[in-house]
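Structure record follows, encoded as structure tokens.
Here the complex is missing one protein chain, while the rest keep their positions.
Each chain carries a letter (A, B and C) given by its place in the written order, and its residues are counted from 1.
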């Protein structure tokens, strides 16, 4: 442990921001690329959009971990969320067309379903003291199996038919603002929801008593216990919240911004749950930082896509690795994120 | 005939030991198995998926569909085996070949991922008939079927190259006639999909030498979101038509087309039919009739006519096994020049006047 | 005390498997399939015939090696989630080495053995080196190894695919596969007529487990490593350099993962291909190791259990029309319950079926 232990969220965020600029600038200069073609408003918009599911899951995950439970099963819960949302929207619409109302219902149900599933997970990890890493991996395995399986039961194949997604909302005048207008005021309401949830998560964590309890539960559960607050109740709440948020992230992916559920291979979630974990660690457990890190991933992904579009001569199978390599580079450079002291330790008051 | 018997015995030597102990009177079944189809009993067919699995809305589903069609016509019992782990193919193949209950008359293997394993197993189980899709193994009991991806992609390029400088408007979706920019979204950046890409580019250039093609790869065949992002990026960069070769993930391309109010070209099946929600943006699809291929082999086995399908079969424009079909909704609005160009290039390819880059199997460099 | 806990782990393994199967059967029945048939096929697929047993043992071999790799790291308190990636690069190293050196060495048994030894050595070297990266990053940059190893899994898969497809694909082939290894580079099947299982492979895996158990229990290095895992501060107090130990542990773990890759390349695949189409041994291994309480010898029965589930699952996939994903889900449930011994302890206590008072 070193001085970086005290790297505060601001520093991390600034560091990450600088790094992105540096990488983008560096690549652009090196390859003598026209910056205008590389950094388009559309790419920025897509980066924001790509950040949404990651940020949502990350915020849930960081609450759980802040309170002492490492929910490594985010990826699995996202799969369940993606499936539940698509299934609900498609079943609710019956033979008819899927309307916006069906979609929102789907999103709501996905959140509820995942919250329910996480109750089981929370019971196993908190009450029955399951190993958190393995239980989380198991959730992933279970989701990879039962997710597509349920799809087969519903649709006769591992993927849903194509579904519409949530309409963008254009705010009349504000949308005319040059860049920002298109980015924020002519976009999916889910982006606003995510921005709102990010801010709310920050306020709750750092400005309300529940936030204090969450922090205490992960850092020194006994202190919280002796202050008369039930540690495990706090942990149940955060873990269930993390499942609900991952479910929301999955729902956003399948019918919020996507076009239904794809269940082949590692499913359409395709590692975003893992990235979400990385995102909140990057963000040093700060919801705003986590959103920033999710945005970084979105940006790295769009960067590699933009590079392909512009036609630079790197094989696709290599540029796709950009986000992962970026994680390693940033981790090596910015390094340490301080884990809450009691993560992974089940808490018991009295035997 | 003697030859055949020897080979059979030798090959069965190991396998039969196990089977004998497993019992259930397979002795007779074994002897007659190869002739089963002809003698009017039920024909048993197994189909093993590629790593993409069934439900890919691409060749796994198409191959299956062909067999299902055949099963409606003939007395065929179909066993669907989904295996997404390539290292299991050797085992799955031999387990199926050794199976006595049922004794499979034909095992269909989807995609080249099976090639290496089949090289061993085709020899190991000489009495077993195999159909391999998208590759071939030189053995008397193997029917290799490859569709000319490159030829149909060339045609897709002709379609896109023709239209990018023309006007079109359909339900609010338009083309920009002022520039000649089109896009391509591939699944995995490898030899197979590279053939789609390069032939597509060649096709577009055949129409318009100055055409600018934006290319992007997803890295897999499942991530619709990334497909969408790549296509959007290309539409941003001025592309007005994007062709995809990304199986299930390709949906993302259509979605991006709808958002950008541009057009796209589908792949494998007529996607304006299979994905009616995207009819309004699907200008056409590069289609290969894998279903006809599997149905053909199934029929040959039922009718005991193996020789007609055995060996390598490359099916291209000439055989009418691949083509570009125009979209259900958009197609009627396309100018005649499209059909003319498609027909002209088809004749030139069949006649050898155009050399399409790469081969049915992929690009070899 | 020790015996009781071994017995207890065994009971828990059995109980969690049974519970998962029961749940799976319920789901099978609820989805309108025949549950009895499902379970029968699972067992038959795992142990019903010689070739089914061979398949089970083949999976066991792989899970045993990867499980031991995981166990080494976990014992030292390092979460190596990257066994999959290390296994992938290890196998790749084997294939490259064998293909590259084959022209320079005699063919036949001598050449085969030599090539296999060299290929295996290369795998262990590369697997170890690849694992050392997150080790170094943890030791010297405080980078959380759970994250780095997950990232390196993605990277291993992507880079190996690229290399195979663009540099090792033989002329005229379209599949992203390398050339086949020479036919004499293969382990003989002996009693099992299987082309992808060899008793020698299983032997290597068993021997590895025993050697690792010995190293952990009877050598200074093992004591240092295990002590670091139990209580890092006490290990440092006892003169163990924590940074070096992290790097060494990861390297050691990665070497075993690399060995698994070599077995996979030589015994099972016989060539190399797109790693994203490979089985997830490295992930399943985490469950295997945990089930064995990270004890290298305990990994043996645990690997057998999961190997059997794999084989049975595959058999179900092509005999019943139960979708294959269902089997994957049931395996996931087994893992979930295995992670939760306390559930069974409590149940045991409540029903009076034993389980220690703690």
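By definition in this document, a contact is a pair of C-beta atoms (placed from the backbone, for glycine too) under 8 Å apart; a residue touches a chain by one contact, two chains touch by 3 or more.
By our rule, contacts and distances are computed from a predicted model.
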Listed names "Anaerobic sulfite reductase subunit B", "DNA replication complex GINS family protein", "ABC transporter ATP-binding protein" or "Cytochrome c oxidase subunit II", with the criterion being the UniProt name of the chain not displayed: "ABC transporter ATP-binding protein"
Displayed chains contacted by the hidden chain, counting the whole assembly: A, C
Residue of A:40, A:125 or A:215 in touch with the missing chain, whole complex considered: A:215
Selected residue (touches chain absent from view) among C:6, C:23, C:39 or C:236: C:236
Absent chain, residues of subunit C that touch it: 1, 218-221, 223-224, 227, 230-231, 233-234, 236-241, 357
Residues of subunit A in contact with the chain not shown: 1-3, 5-6, 203, 207-209, 212-213, 215-216, 219-220, 222-230, 338, 340-341, 349-351
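Heads up, the rule we're going with is that only the chains that are shown with their structure count from here on.
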CA centroid of subunit A to CA centroid of subunit C, Å: 29
Centre-to-centre distance between subunit C and subunit B (centres being mean Cα positions), rounded to whole Å: 34
Interface hub residues of subunit A, defined as touching at least two other chains: 148, 152, 158, 263, 265, 315, 317, 320
Junction residues of subunit B - those touching two or more other chains: 51, 84, 188-190, 219-220
Subunit C residues within the subunit A interface of the complex: 27, 31, 79, 81, 137, 141-144, 146-148, 150-152, 154-155, 158-159, 161-162, 165-166, 276, 283, 286-287, 290, 323, 325-333, 335-336, 338-340, 342-343, 346, 358
Complex contacts: residues of subunit B adjacent to subunit C: 14-15, 17-18, 22, 46, 48, 51, 79-88, 90-92, 94-96, 98, 112-113, 115-116, 119-120, 124, 134-135, 188-192, 195, 219-220, 359, 361-362, 364
Residue numbers on subunit A that touch subunit B, as the complex places them: 37, 40, 42-43, 46, 50, 148, 151-152, 157-159, 161-162, 164-165, 253, 257-260, 262-268, 270, 301-302, 305-306, 308-311, 315-317, 320
